[in-house]
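A single protein chain has been omitted; all remaining protein chains appear in their positions.
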Amino acid sequence: MTYTIFSTMKKLSNNAMRRVSYKLSAFSLMVGVFSTAFALFSPLAAAETNITFRYHDSEGPQMRSALDAFEKANPDIKVTMQRMSWGEAQQQYLREAAVGSAPDVVEIVYVWARPFSTAGVLRPLDDLIAKSPPGIKGWNDFIAADLATGRDNKVYAVPYATDTLAVLYNKELFKAAGISKAPSSWAEMRETSRAIYKKTGKAGFGFAAGTCGTPSIWFYLNSYWWSKGWALIEDAGGGKYRVGITPGQIAEGLAYYKNFLDEGDNPKAMMSACLLGAPEIVEGMVKGDIAMVSVPDFTALRIISTFKERFPGKPLPFASAPHPADVAGSKMHFGGRMLGISPNAKNPEAAWKLIQFLTQPEPAFTRFLTNYTPSQRTAVAMRSYPEGMSGFGEQLKTARSWGPYALGPVAIPLMWNATGRAAGSVFIGEKTPAQAAGELHSLISSELAKNQK
Amino acid sequence: MHSPRFVAAALTPAFLFLSCFYLYPILFNVGNSLTDTTLFQLKNGGEFVGLANFAELLSSPDFFRVLWNTVFWLTFVGVSTRVLLGLALALALNSRIIERMKVRTLFRILILVPWATPPIVAIVIWRWMLDARVGELNKLLLALGFIDQPIAFLGTAAWVWPALIVIITWNTLPLMALSFLASLQSLPEELVEAAAIDGASPLQVVRYIYLPHLKPTIIVMILMSTFWTFNNFVYVWLTTGAGPGYYTNVMATEVYIKAFIDGRLGYSSAVGVVMALLMGAFGILYMRIVTQRSRFGGVM
Partner (left out) sequence: MSTSAFRLGRSTGMGLAGEALTVLYVLLVLVFFIYPAAWIFIASFKTPETMFSDGPARFTVANYVSLMHTGFGRNMLNSFYLCLVSVLISTAVSIAAAYCFSRMRFRGRNILFGAVLLGQTFPWIILVTPLFIFFARLGLLNNHLSLMVVYIAVTIPFSVYMLVGYLEGIPVSLDEAALIDGASHLQILVLIILPLMMPGVVATATYSFLVCWSEYLFALAFLTTTELKTMPLVLQTFFGDNVVEWNHVMAASVLTTLPTLLIFLPVQSQLTSGLGSGAVK
């Protein structure tokens, strides 16, 4: 049988081989042409200047409109916007900067400026600031300018937007439980949450209790600790830092939040939510399933606008208040975003023009990025808070910067991740608050000792 | 057959791609594992620390838990679930009743649906299904009266691993089942008719005729599945983030956390090297046991 197959094939083989080899060469030529074409695709030589801007927030379309306005005002500059989520942003940028292919302008968070500058992945900006200062009232008006400097006291990033977290609550659910005002102490918050759950069956204080790389429980725990005058890292003077909290105090915070889950007024379903603006939180508030959440102002604005879209004509049930206070007052971090230029940027002047544009309230914030506040004192003072958002203005008055956390020798991502994991192991019942607190404390202490020479 | 020129020509492209892809990264990682390189100091490299990373890994208090999660839960439970369910499904699909209902082809197509779904989509779907308040699974269990309170599957210690296994199984069982089914379909009829005439029970037929015929396929699938599962990162990371806490941390997620959150590239390379050594050892051992009885001395 094989013989007949082969002899038939042999007769056709010469033609077949020729056809096959023609097809093969045609195909490989096609592949070659395609790949070369695509290889040449990316950096197109253009008559104008091309800069890349890496933007990580959720307002992609709005930022694109802002960039279009910038391009109209600067016809010789084109901006390509690259999008990525915050979770991958840091590693991607560091990798790229190491090989010299980072984007020209990058959006970072406040606390990355110092470590990035130490790593040499941001271009110093003093010369550009001197030539054409950014912002409404110049460099000194910028909030968190201290976080933007490197160890060598040069400026490495420009604070761009600032935000803080406040408690957004549902007045109607409060009324249904017979509560008239927002809680002003931690004990009151616990009581309010419990009462609302008992009386209405809805969640009291709903917070994301899940685990991921950047869990929101980090913000809530720090708010608790800071209000009592404790902190994971504090300034010890003389350029040195120390751990400003005991294991017992860490455990107190962990136990406090665990209690919400144990008694059910923060539903167990929240163990699947992790980030600040998690859909469970936004949806829960919009639908009236949660009474209180702790969110950044842009998330609160999103909740309010979604509510208005979905229930047009219904009166807004939301109000906001600062976080509960203790001996050191009501504490929450004020955070924000900064803009930096990478060391491999071919056209720093064009990049700087973009940064200047984005640090002017008009038109970037007033027309496009309306959910955000420029990181300048004048802009913050001018900001009028829409209905329901007054609590954020109040919180900003007592908010504190990350300060020693960002400037100290222990990296925030490490502490953030470890704190979230400690909380997660307590929430799931794997470890007691004391155990988890002890481990977290010794991890931070040993990191501090290792890095602080 | 011998033909050195042909062999050289035929093997070169494959090894060109493989060395391009594996050589530099393997050297990079092995070298890196002996340093304390960080993500922040990537350009400058790190200092040589010898085997300190390995010592730290093997003596860390969490190492045993991570290893156990990876070896027992992720790989052992995962692979055996798939193999057993896959065998059962293949045997069921192969049975006469299904043939008589004339639905085998339809069922074969339907089975492909979960396999065609990319992992990220599968995770989106299942995180929703398993949700404690609005998830379909809880609704079903409540309706059937099995439970009276919804279960937060991904947030409860007792349920989180089974939930992960369910998700991975959903996405990968079709491959197993179809492989076994196809192998069953090449079994000659005479063998089994003879057994039936001899009065064999279904169980005996399965044990003495089907399983031996399926053995080569089972062997291949176990090996491939083990390699792939042991090294897998995406499912655990996107479903639970290796949490709650570090509860579902496996070796691949440990690599990710240490490399990209703590920024310790040197240490995470060491973890990766340990993973490769473990799988390499497993592979060699496995092949040795398996090829003892192979007809094709050596390669397979």
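As written, the chains take the letters A and B, and residue 1 is the first residue of each chain.
We take it that a residue touches a chain if its C-beta (ideal position, glycine included) is under 8 Å from a C-beta of that chain, and two chains touch if they have at least 3 such contacts.
Note that the structure is predicted; figures quoted are calculated from it, not measured.
Only one residue from B:55, B:92 or B:147 touches the chain missing from this view: B:92.
Among A:82, A:185, A:246 or A:366, only A:82 touches the chain left out of the display.
Remark: the residues of chain A touching the chain excluded from display are 2-3, 5-7, 9-10, 13, 16-17, 20, 31, 34-35, 38-39, 41-42, 54, 56-58, 80-88, 92, 95-96, 98-101, 103, 275-277, 279, 282-283, 296, 298-299, 302, 310.
Residues touching the missing chain, restricted to chain B, are 1-4, 6-7, 9-11, 13-15, 17-18, 20-22, 24-26, 28-29, 42, 85, 88-89, 91-99, 101, 105, 107-122, 124-126, 128-129, 134, 136, 170, 173-175, 178-193, 195-196, 200-202, 205-206, 209, 213, 216-217, 219-220, 224, 227-228, 231, 233-234, 251-252, 255-256, 259, 265, 268-269, 271-272, 275-276, 279-280, 283-284, 287, 295-296, 298-300 (touch as defined at the top).
Here is the rule we use: only the chains that are shown with their structure count from here on.
A separation of 33 Å divides the Cα centre of chain A from that of chain B. If you check the complex, the residues on chain B that touch chain A are 39-43, 127, 131-133, 150, 152, 154-157, 160, 240-247, 257, 259-263. Those residues of chain A whose C-beta lies close enough to touch chain B in the complex are 88, 90-91, 94-95, 97-98, 115, 118-121, 209-213, 267-272, 274, 411, 413-414, 417, 420-431, 436.
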